[in-house]
Structure formats: C-alpha cells, structure tokens
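Take this structure first; my questions come after.
Of the protein chains in this complex, all but one are displayed in their positions.
Up next is subunit A:
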Amino acid sequence: MSIKTSAAQGAGQDSPKSATAPLSAAARLRKVHWYQEPRWRRLGALLALAVTLRLMTGEEGTTQDLFLALREDFTGVGLWIWLAIAVAVWAVREFLTDQTSRAVEGTKKVSAGPLDRVRQVWSADKRVRMGVLTAVLALVVFGPLGVERYWQQVLVDQIAIFVLLAIGLNVVIGWAGLLDLGFIAFFAIGAYSAAYWTGALPVQPPVALNNFLVLPIAVLTCLVAGVILGAPTLRLRGDYLAIVTLGFHEIVYLMAKNADGVTEGARGVKVERFSVDLGFFSYEWKLDPMPYYWLLVVFIVLAIFLFLRLEHSKVGRAWTAIREDEVAAAATGVPTVRYKLMAFAIGASTSGVAGVAYASKAGYFNPENFAILLSILVLAYVIFGGMGSIPGVLFGAAFLVWLPEYLREWVDPKDRYMYLGALLVIMMIYRPQGVLPSRRRKRELRMAEAGVGGADATGPAEGRQP
C-alpha cells in the first residue's frame, strides 16, 4: 500500500526500490511501475504527438522513394524542434503547476467581474439582446459582400448548406438523441426531388414546377421518407439505429448511382437554377453567389426560429425525457415512438430543403455529392459545436467547413482533413460536450460521468422485455 501511495504522489524520485522484500501477489498487482506514473505517460503522449506533428508537417512521400518522408522527417532538425516543444510543454505542465494555475485563477478573477456584468445585462434587458441579434444578423447578411468571390462561393456552396443540414441533424441527434448516420440520404432525396419536379430527370413529372414550388414537395417527400425509414427502425436504439440509417444511406446512394434510367446515374443531373416569375416581378438567380447566400440565410433563420420554439416546448421536453430515460418517459405517458418519428421527420425535411437549395444553386450534381463521408462530417459538425445547442451547431458547422478551405493556403491540400481529424480527436478528449454546449446536454454529461443516468438513449433498455 505504501508503495502505491508514494508512487502516486510521485515526489520527484522514481518508484521506490525499497520493495526488496518478497511481495504478496496482491501487492505485486497493486504496485505501480515508474512508467505507469501519470507524468511519464503524459510525457510519452506528448513526444508521440511531436513525432506525429513532424510527420504531418514534414516532407511528402513519393512513389519513387517510399521512405523519403521517413528519412527526411527523422533526420532533419525539424524533429528536434518539435520534441523540444513537447518537452517544454510537459515541463511547464509538470513543474510549474502552481504558477500556471495561479495565473489561470488570476485571469479568471479579473475577467469574472466584467463577464458577469455582460451576462447580467444580456439576461436582464430584452432590448440589448434584440440589438445584438440584429447586429449579428446584419453582419451575416452584409458582411460577405466584402470578401473575395472564392470565399463567397465557399460560403454558399458549403458553409450555408452544411449549416442548414447541421441544424436539421441537431433535432435528431441533439434533441431526440437518435444517432443518425444516414442524414445525407434525405439531402439526396431533396436534390433528386428538385431534379424530378423541374423536369431534369429522364422520367418526366406530371407538371414541371418552379424550384420554389418544389420546396414544400421536397419537405413532404423527405417527411414521408423519414417516417418510412423511422417507423420500423425507431424501436432500435443507439448503435443499432446508426447501422440501420447507414444502410438506408447506402440504399439511396446506390439507387441514385445505378438507376440510370431514372436518375441519370453517375452522369449526374443538370438542374435549373432558382427563379421567380410573378408577372409583375421576376428575378433569376445566376452565377453571382450572393443572392443564393441571402436565400439560404432566409431558410436558416426560418429553421432556427421554428426549431427554437420547439426546443422550449412540450415537444423539446418530451425529446429530452426520451433521451434521458425512455422507459420512464413511456411510463409517464409520452408516446415515445411518435416523438422519435417526429424528430426524424423534422430533421429529414430540413435536409430535404438543403437538398433542393443545393441542387438549384449548383445547377449540376451527381451521386458523389451524397457520399457517406458527408453524413459522418455533418455528424462531426454537430458534435463539435455542441449537440442540442443551436449557436453551437451553427458555429461547429461554419468553423469546420471553413477550416479545410482556409488550410488550403497553408498546408498541402491533400492533408487538410488530417488536421480536421486531429482537431476532432483533441476536442473529444478535452471538451466532449462541444464548443458551445447546451445547458441540458452539459448537465447530462456531467451526471453520466458521476455515474448518474445515461448521457444518451444508447444504453440498454432496462425493465422492458425484449
């Protein structure tokens, strides 16, 4: 026992070698080797990180010389710089703990006063909130006018579309707690609905419609698709549901790819762009990205507005109840299947709107635009930003879509997603609740760590016969 405590306190010296007397089996099991001490493990992890970073930033390999990268990366001075940084970080963390924690405390104390005042003003005065929101909205609406054309394109084609998708997925996974890995399938259904109803597919619709009129139809189609997928599968929980949705995604994707006669297959589809013609007023969306951007901002603001009402209502509370304890929710009278279907359908229709918008903006799409990776990425955006929190999801999607584009200027474009991956790994270790988590989710996570309740409806269903 004494061995363990002294080693755990780790007062500078290596593990005591005084254990010369024969140890009992239990004591031997309890014994902590020097390398098991947390500080050495931390050093090891940091050194490994340094090597990884060296490999990430170092020479690129070629097919002519397979070991070029390894040779270059491990012989140059670069490796030593990284290692030195790692050791320095470790040393500061291990030996200057008191100083650093005092510094952190100090800044907390200094910033606590003003922060509290800001918070007070924010929660007390409605006018302040409205003012700030108006300012943010104005910035969102008019800010992009000042950026380069390339970034405007990124903003529309990717950021705005993915933000809309993330808001939809947030309903499913953040609020209802259903792990959906096939979310992009509904995006595809929306896009193909747009193509069908505007007459772009080999099969012709009864009447060719304007893209805007397709929106409600796509919403309905995705709603129905969501219910069709959900009704038989929402009895499943957590991992099982994830697999089923994954399968659904593959079905939709492969159908789009292989049903040449209906979907044009891998050749892709050309879709008309948005246009309005009301007789007295007509407008056509052309190549300039900004009009599309404003249109998408309208969709996004509308979705946020509607969904925020849901969150703080009977429906949002019922979703939380189902997420926390489905058995108790059902016993309390919450029709669990109906509410899960509702979340699924609402999420799916948001995805459908995004699909129509994407098709009508890009003017052309093919099945590769709906690859499985996108479903995973949208999920990552939601989790990164903070499940269940609209500001978090907005930030998560916008930031993570922007980051790889931004990195294009700094690193080898092929490596961009590697950095994204590293960021996600670090994030999940140090801040699993996301950047801007919802209050409910944060509490749930804390309670799950304390061993009270589950953070998700992914646990086994107790008290219910299989």
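Keep in mind that, in the parts below, a contact is a pair of C-beta atoms (placed from the backbone, for glycine too) under 8 Å apart; a residue touches a chain by one contact, two chains touch by 3 or more; residues count from 1.
To be clear about the criterion, contacts and distances are computed from a predicted model.
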item: Choices "Peptide/nickel transport system permease protein", "Amino acid/amide ABC transporter ATP-binding protein 1, HAAT family", "Light-independent protochlorophyllide reductase subunit B" or "Co-chaperone protein HscB homolog" - which one is the UniProt name of the chain not shown; value: "Amino acid/amide ABC transporter ATP-binding protein 1, HAAT family"
item: Per the touch definition above, residue among A:Leu178, A:Ile300 or A:Ile346 touching the missing chain; value: A:Ile346
item: Option from A:Ala330, A:Val411 or A:Leu436 whose C-beta touches the chain left out; value: A:Ala330
item: Of A:Ala191, A:Ala318 or A:Ala348, the one touching the omitted chain in the full complex; value: A:Ala318
item: Subunit A residues touching the omitted chain (full complex); value: 306-307, 309-310, 313-315, 317-318, 320-321, 324-325, 327-336, 342, 346, 440-441, 443-444, 447, 452-453, 462-465
